[in-house]
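For this depiction, one protein chain was excluded, whereas all remaining protein chains were kept in their positions.
== chain A ==
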Amino acid sequence: MSAMGRVVRSGVARRRVQTVVIALATMMAVTASVLGGSLLAASSGPFDRAFAQQHGAHLTAQFDAARTTAARLMASAGATGVIAAAGPFPTATAAPRDVAAEFDLPPMTIVGRTTPDGEVDHVSLSQGRWVNGPGQIVLSADYPVGPSPLDTDLRFPDLPGQPTLTVVGVARSVGRTADAWASPSDVAALTAPDATGGYQMLYRFAEASTAAHVERGQAAVLALVGSPALLGAQSWLTIKDASEREVALFLPFLVAFGALGLVMSVLVVGTVIAGAVGTATRRIGVLKAIGFTPVQAVRAYVAQALIPATVGIAAGVVAGNLLAIPVLADTDQLYGTTTTGVTWWIDAVVVAGALGMVALTAWAAALRAGRLRTVDAIAVGRTPRPGRGRWAARLTARLPLPRSVSLGLAHPFARPARAAAVLAAIMFGATTVTFAVGVAASLNRVQIAKDHAAADVVIDTFAPPRGTGPAPNTAPRALSADDTAKVTTAIQAQPGTAEYYRVATTQVAVAGMTGFARLDAFTGDASWGGYEMISGRWFTRPGEVTVPSTFLTATGTRIGDSVVLTDHGKAVPVRIVGEVLHPTNNLLVFADAATFAATKPNLTAASYHIRLADGVDVSEYLTGLNSALATSGFTAASEQSTGGSSTIVLLDALAALLTLMLVAVAAMGVLNMVVLDTRERVRDLGIHKALGMTPLQTIAMVIASVLVTGLAGGAIGVTAGVAVHRAVTPAMGDAAGTKLPTSVIDVYQPTMLLLLGLGGLLIAVAGAFLPAGWAARTRTAVALRTE
């Protein structure tokens, strides 16, 4: 073995702790970078990417089988502008029942397809396999069933013979072309006897970037097929818009995480390597003294850093790719996309970047050491360093603290550059945690506010029970006047009712706007019902309305303006009195039902919302109310925020995982610095021990050495985290088409900030703990021999 090889090998072996730290730090950093990079990649135009990958359908058209033929539909692929088409696929709509769970599911559009592939709409399977015969069904990942529906039996009780299909797979069509897929023969069996069958056609157009393009394409298709045959059509732009609105809430959040991960990684790797090589100055001097050229000495040290770093990078790539599986599954769920793991180029860029970064910092640090005159370099380790930060030592010595603590407090001032690196690591860690906690809290509040779920008890007149899945799109069961009276009486008679309101959902036209606006018409005061106001107030009398931000933007109105709603040909002027938090793409109006007494006299309530008097037990109340309601056929249930809960869980899980990782990276940085410090102070530690410092005192000293830095880093980090949150959250709201009320932005309470600030301290202490233990176990006899 060459002299240099031997030096490198012995260097790696002798400095085992340092080597392990380099390997661990690069591993963590690479893991974080792979994840961060993947998040950034996944978050860049998620819909467009997934849509392009799947050759999504620009137009999904539904035809009446009685009015056209498969042959004619097939021929429509030749329409001008159509570059690819798939179909005709037979379709049916039916409502299944989960046999085992005895639970009715929302009605689904089932498409008969023998393969997930094709020229248009390559459906990606996320679980199980495609149908390969009758009796099987593949569910859309967007269809609301549990997370692992494989092998579930779905029965269609409304159809003759009650056909039953078994779920064999879960797949996602980015263009949302179906709720489920089955073999074409099953689709025929799922067609109700009185209904005519349907055909689905999927088209891609040469040009489809605007609504006009898609409409032109649709017209060309209909020219061949005939307009009467068209039952319905869906433009990809509608889905894109909805998806992007939905995603807009989380996208900045995930991007911020990805970016923080990358920054932290660079920081930690840089400081770890520079620190490790920097402490070797004396040894480099010795190598030069015995005849190494400066270049050889530098190369020896670059190699010494690269060996453990390479191991760390390899492990980090593996860990990153493994961790990315659940993370990307989560983002797929959030974005409605499909990914197949980390893109190869992210791995490549991260590996190359990390190796380059390690080599460069090691080279720069070693070069600095190599340039030192040999005598000076040798002297570095031997003579006392020019005493930096002695003022701090003098100052702390006077503090009324145990001496071990005051000794530690002065340490960072002796190595200001190193302390700055520790500070930066802790700061980034604290920023991340603060930001993550804040965004998670904001998103939680948005999701909760979206549900308007402040009531204790709800009677929902929609078919399936609440709490297990989102409300289906079926029309509410028409409440007769008799029903309404029955329910109202039961609620009023039930002891414990504090107040209640009922909501009916219908449509009105907005003068000057095309299409309809959804109208939520209230009877009773609903201002307590979880409607978070952005500005203005909740309506208090007929003729006043409250609207979401989208309505104001779309109609160009402001609070205080009057708008005219038209209903059954009659104009109903209303005044906008408040802007309410309700992320939506559509026009939506909240108003008193009495406003429409003339035009909609028979509004039937979709739901009743009841607030209980203080101290009333919800389950007792429910038992009482439900027995009173028994004859009406409706059930009351306790209110649970349902709509966003799975999203919240997903986001919280993601935030927790990413935060944990970034905190670990930060702690790694601290660990490394403290290891370096401890190594340098091994002689001092020996002296302390010889003078009677106990292991506990030693640990106290080492921990104290990161206290100031930890506190400062925590304070700065928390401030920065709050600032980032302040900047990012409104941007998230804007992207989602809603302003956010201050209650969503002001999520930090003083105690919480204090705790977060102490989090910085915690990172510091966590990072210092191991080396503190090592310091306590220093072999004094050995340490004192080093001179």
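Structural remarks
Simple rule for what comes next: a residue touches a chain if its C-beta (ideal position, glycine included) is under 8 Å from a C-beta of that chain, and two chains touch if they have at least 3 such contacts; residues count from 1.
Heads up, the rule we're going with is that contacts and distances are computed from a predicted model.
When the listed names "Rod shape-determining protein MreD", "histidine kinase", "ABC transporter ATP-binding protein" or "tRNA uridine 5-carboxymethylaminomethyl modification enzyme MnmG" are checked against UniProt, the chain not shown comes out as "ABC transporter ATP-binding protein". One of A:Leu696, A:Ala723 or A:Leu754 touches the chain omitted from the figure, and that residue is A:Leu696.
Residue A:Arg683 is the one among A:Arg67, A:Lys240 or A:Arg683 that touches the chain not shown.
Listed residues A:Arg368, A:Arg403 or A:Arg726: the one in touch with the omitted chain is A:Arg403. Contact with the omitted chain, checked across A:Ala57, A:Val272, A:Ala365 or A:Ala414, is made by A:Ala414. Touch with the hidden chain on the side of chain A covers residues 383-385, 387, 389-390, 393-394, 397-398, 400, 402-404, 410, 414, 683-684, 686-697, 776-777, 780-781, 784-785, 787.
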